[in-house]
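Take a look at the following structure, please.
A single protein chain has been omitted from the complex, and every remaining protein chain is retained in its original position.
Moving on, here comes chain A:
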């Protein structure tokens, strides 16, 4: 880990194939800034991504990384972190990836509270499959597969996280670059599962949840008297459907991480050349 790492060191030489204007550019830049600001470098960082536009992030970032299968990035990240707690682990996904196919893993990884960061690029639509409704799409959002809108309540990911015992729950807006990077940085610095839902507009398929919409409707909790350690206050804001919030909605600084609870602090990478010295004791147990 070196102190002179710049955020551009986390950039790969691949040019993103995201649509011009896509929110994911800002989301990724903020992640790279936050990683550099927290003193990480590509060689101690592991990024896991799922499938979808968001899943391409591993290609555009430079670090150790694995591009996983749809919806399953979180357990991969947890496995990496448990096996080597020295690594900085960041998992990136989209709203379809994380809240549809992967929603089970989302809830269970929130509960598990492994010390890693989960950034969801939430554009409220399926982009890569060209514009179908996602779990966070509005009930009346008309798409090719939902001509009259999904007619279902959108998933509230922050509420899910809070209900599952989340220890760090935040939301940001990819276009508010400084603030977004700051929030991701806080998530990295949090000891436990740092969850950030990022409004990352899809300029091609979503003409409702646009940059303008978020600019007009976003309230930063930092500008209010919100106290993130107050769970009831967090619940109130998270369930408030009349507004969109950014900032750290909830934080529990006292919660134990999975690793702390299980006493895991050493990398599991080194093993002896043969069986452990006392291995015959394992056999004798069966006497």
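Heads up, the rule we're going with is that a contact is a pair of C-beta atoms (placed from the backbone, for glycine too) under 8 Å apart; a residue touches a chain by one contact, two chains touch by 3 or more; residues count from 1.
Convention: contacts and distances are computed from a predicted model.
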- line: Looking only at "Branched-chain amino acid ABC transporter permease", "Methanogenesis marker 15 protein", "2-oxoglutarate synthase subunit KorA" or "P-loop NTPase", the name UniProt gives the absent chain is "2-oxoglutarate synthase subunit KorA"
Query: Looking at A:53, A:87, A:133 or A:221, which residue reaches the missing chain?
result: A:87
Option from A:208, A:239 or A:282 whose C-beta touches the chain left out: A:282
Field: Absent-chain interface as seen on chain A, which is shown
entry: 12, 14, 42-46, 48, 58-59, 62-69, 72, 74-84, 86-87, 104-105, 108, 262-264, 266-269, 271-276, 279-280, 282-284, 286-287
